[in-house]
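Every protein chain of the complex appears in place save one, which is left out.
Chain nomenclature is as follows: A, B and C, assigned in order of appearance, with residue numbering initiated at 1 for each chain independently.
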Amino acid sequence: MDADTLGMWTFLITEVLFFGGMFAAYAVYREMFPLAFAATSEFMNVKIGAANTAVLICSSLTMAMAVRSAQISKTSHLIRYLFGTLFFGTIFLVVKAFEYHAKYVEHLIPGPNFHPDNLAPQFMHNAQILFFLYFCMTGMHAVHMIVGVGLLTFLIIMAYRNAYNEHYFAPVEMIGLYWHFVDIVWIFLFPLLYLIGHWHW
Amino acid sequence: MSSNASANSHVHIPKVGTLIAVFVTLIVLTFVTAEVATFDLGELNVIVALGIACTKATLVAWIFMGVRYTSQLTKLFCVAGLVFLSILLLITFSDYSTRHWTYHARPWATNPSLGTSK
Amino acid sequence: MWASSYRFLAEIPFVAPIASKEAGQIDLLWWFLNAVSLVMTVVIFAGVIGFAFKYRKKPGVDPVPVHGSNVLEITWSIIPFLVMLIMFWWGAQLFYTSQNPPKEAEEIFVVGKQWMWKLQYPDGNRGMNELNVPVGKAVKLTMASEDVIHSFSIPALRVRHDVVPGHYDALWFRATVPGKYRIFCTEYCGDRHSQMIGYLNVRNQDDYNNWASGGSTGTLAEQGQALFTQNGCSTCHLLNEQGRCPILKGLYNKPVLLNDGRTVIADDAYLRESILQPNAKIVSGFEANIMPNFQGQLSEENVIQLIAYIKSLASTAPPSQTGTNPPAGTGVPPAIRKPKTILKEQAPIAAVRAPQQ
Partner (left out) sequence: MATTYQPTTTEAAAEEPVNYLNVEHGWKSWLFTTDHKRIALLYLFSITLMFITGGAFAILVRLHLTQPQGLFSPETYNRLFTMHGVVMIFFFLVPSIPATLGNFLLPIMIGAKDLAFPRINLLSWYLYMGGALFAIFAVARGGVDTGWTFYAPYSTTYSNSYVLTAAMGAFFAGFSSITTGLNFIVTVHKMRAPGMNWMRMPLMVWANYATGLIQILGTPVVAIALVLVGIERVMHVGIFDPNVGGDPILFQHIFWFYSHPAVYIMILPGMGVISEVIACFSRKRPFGYEFIAASSMGIAILGFLVWGHHMFVTGQSVYTGIVFSFLTFFVAVPSAVKVFNWTATMYKGSVTFESPMLYAFAFIGLFTIGGLTGLYLSTMATDVALHGTYFVVAHFHFVMVGGMVVAFLAGLHFWWPKICGRMYSEPWAKFAALLIFAGFNLTFLPQFVLGYLGMPRRYAAYPPEFQVLNVLSTAGASILGIAFFIPMIYLTYAWFYGPKVGPNPWQAKGLEWTIQSPPTTFNFDQTPTVTEEAYNYGPREENYVA
């Protein structure tokens, strides 16, 4: 393994702890306000969340395939899979944007305009904390996704220039690692934010 | 990034079948975790949800990210990251879960001796 | 008093005043630490200076390679660690005691606010920045903050605790030496942080009684009762019959069943929350959204007065209440306070001092 890959893994450890601060806050407040969190999570659309999880997993698969294609010098496949990843990533972000918009319409943005309908009054007080965490965590995740989309675009351009082959594919591999990491973050965010309470299909 | 990386002739190229299998498992587990949440299992819900999430994350790291095929050093780095993350989570959490054992430091709180019985 | 202790200080600047037994115990530990540190410093300095001198470069004398010594390494890891275990144990023990106020401790309420300490005594006396306590009696301070984090500290007693908004914090002490001592805020709290200071007056019992008999406008509970009426609480929280709201008589420190199935104890923190954010926990059998939020309407001091009033209703047995349904046998002894022997004896006479807020 070369220095680049080790550097990427080191960077990912940093990222783990970056998100870790927010996960710590989440754990603490979920312990403090278990019922408020459960009640508040009913405002999350589980179906959309699950679908988006699937979309992200698809993008991970295409990314893994892209790395594989680069490793066996199949540039046309590489480009195709990179476009696939870019496509799924964009879908995820677009869906996320619609979710944010829905939250805005339902007055679920923490702050003076926070007036969720149908939330039991005893949870009104602490509900903002979950939504604040929701926006921070998914927002930070989305920022990482946007960066990832930019990196993918860079990879596609370079792949068109035949930059990658079995002798040199480190950038594809490293951006792949990054992309999978972002996927892993979402794998935890989905159950923690959407599935606190109970829901029905 | 420094881009003078050289090809490693020993690089492991995963089989397409493996990748697809992992993908399918991940999708299935996503469905399972959403489905489990429709049942009220009490404390078990969060354990199952986190258990499934950990399994999925491990799968992604192990196969997609290729931890399985990399050096001991990478594995050590992964473990180190998780260890320090758990230090942050566990010790912070331990403060909040033992604060109410003494009288005065309770934030808002419900009473400790009774806990939050269901 | 202060002037004389100031002169005393000026003469012996290395000894801080000690005003309680506990402070003396902490100082003993402090001197133990000083002794250990001194020994360690001497050993290390002697080693450095001695070796540097003895093995200074001399013509014809070559350095001798010395690899190291596992025995030495282990020795100088273990021995300091054992000494440090003593420090840990000693310090942790004293600390633990300092965190558990004795049952009989008199409760005084402290509200920190940029940049003042507001004090409320159970007998209704109030004060600003000047805490009066009787000598030899355990005193527990229950502290709240209206804005940022403050820290209440009395160096002469070696006590200190942060006052965090959203929490009730507490510390306790038993001052044994009458006198006047400094109070500091020691958590940075803004522009006038350094003016958030005050005095602790440790008074002889007679002196204290004298002071306490000046100008109170009723006990803390009576002040709470007045607030209770003023704010219209009494229209719904009827004393002896079920209104739209739970009966408060006999509620304090009893278990309360909530509408989500949880049971909580009606302690200070619960009552505070239920006054400021009534919807946070709804008692089983009652409706939400009946009582208005008092967050921002009542100061922390008002809340303390109201809680004192609710406490004063504790001793009376609760009439049967449809809403509250304490589960049998939860084994929580009702911690009803003993009558306030010290503080009840003064007659409420019109104020000479009493700086009202």
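By our rule, a residue touches a chain if its C-beta (ideal position, glycine included) is under 8 Å from a C-beta of that chain, and two chains touch if they have at least 3 such contacts.
Not measured: the values here are computed from a predicted model.
Colleague: Taking the whole complex into account, name the chains on display that the unshown chain touches.
Modeller: Counting the whole assembly, the omitted chain is in touch with A, B, C.
Colleague: Out of C:M128, C:I149, C:V177 or C:I290, which is the one that touches the chain we can't see?
Modeller: In the complete complex, the chain left out is touched by residue C:I149.
Colleague: Just one of A:I129, A:A170 or A:V185 touches the chain that is missing; which is it?
Modeller: Result: among the candidates, A:I129 touches the missing chain.
Colleague: Need a quick check: the contact residues on subunit A for the chain that isn't drawn.
Modeller: Contact residues on subunit A toward the absent chain are 2-3, 6-7, 10-11, 13-15, 17-22, 24-25, 28-29, 32-33, 110-112, 114, 125-126, 128-129, 132-133, 136.
Colleague: Go through subunit C and note every residue touching the omitted chain.
Modeller: 6, 9-10, 13-14, 16, 23, 25-26, 29-30, 33, 36-37, 40-41, 44-45, 47-48, 51-52, 55-58, 61-69, 72-73, 76-77, 80-81, 84-85, 87-88, 90-96, 98-99, 114, 147-149, 151, 153, 155-156, 158-162, 164-167, 169, 182, 184-195, 197, 295
Colleague: On subunit B, where is the contact patch with the chain that was removed from view?
Modeller: Subunit B touches the chain not shown through residues 1-2, 73, 80-81, 84, 87-88, 91-92, 94-99, 101-102, 104-105, 107-108.
Rule of thumb we're sticking to: only the chains that are shown with their structure count from here on.
Colleague: Taking the mean of the C-alpha atoms as each chain's centre, how many Å separate subunit A from subunit C?
Modeller: Between these chains, centre-to-centre, one finds 45 Å.
Colleague: Approximately how many whole Å separate the CA-defined centres of subunit A and subunit B?
Modeller: 14
Colleague: Counting in whole Å, what is the centre-to-centre distance of subunit B and subunit C, each centre being its mean C-alpha position?
Modeller: So the centre of subunit B lies 40 Å away from the centre of subunit C.
Colleague: What parts of subunit C, by residue number, touch at least two of the other chains?
Modeller: Within subunit C, the residues that touch at least two other chains are 262, 280-281.
Colleague: Where in subunit A do residues touch at least two different other chains?
Modeller: Residue numbers touching two or more other chains: none in subunit A.
Colleague: Please give the residue numbers of subunit A that touch subunit B in the complex, ascending.
Modeller: 1-7, 9-10, 12-13, 16-17, 20-21, 23-24, 27-28, 31-32, 34, 46, 50, 53-54, 57-58, 60-61, 63-65, 68, 71-72, 166-171, 174, 176-177, 180-181, 183-184, 187-188, 190-192, 195-196, 198-201
Colleague: Please name which positions on subunit B make contact with subunit A in the complex.
Modeller: Residues 1-3, 5-8, 11, 13-14, 16, 19-20, 22-23, 26-27, 30-31, 33-34, 37-40, 45-46, 49-50, 52-53, 56-57, 60-61, 63-65, 70-71, 73-74, 77-78, 80-82, 84-85, 88-89, 92-93, 96-97, 107-108, 116.
Colleague: Which residues of subunit A touch subunit C in the complex?
Modeller: 35, 120-122, 124-126
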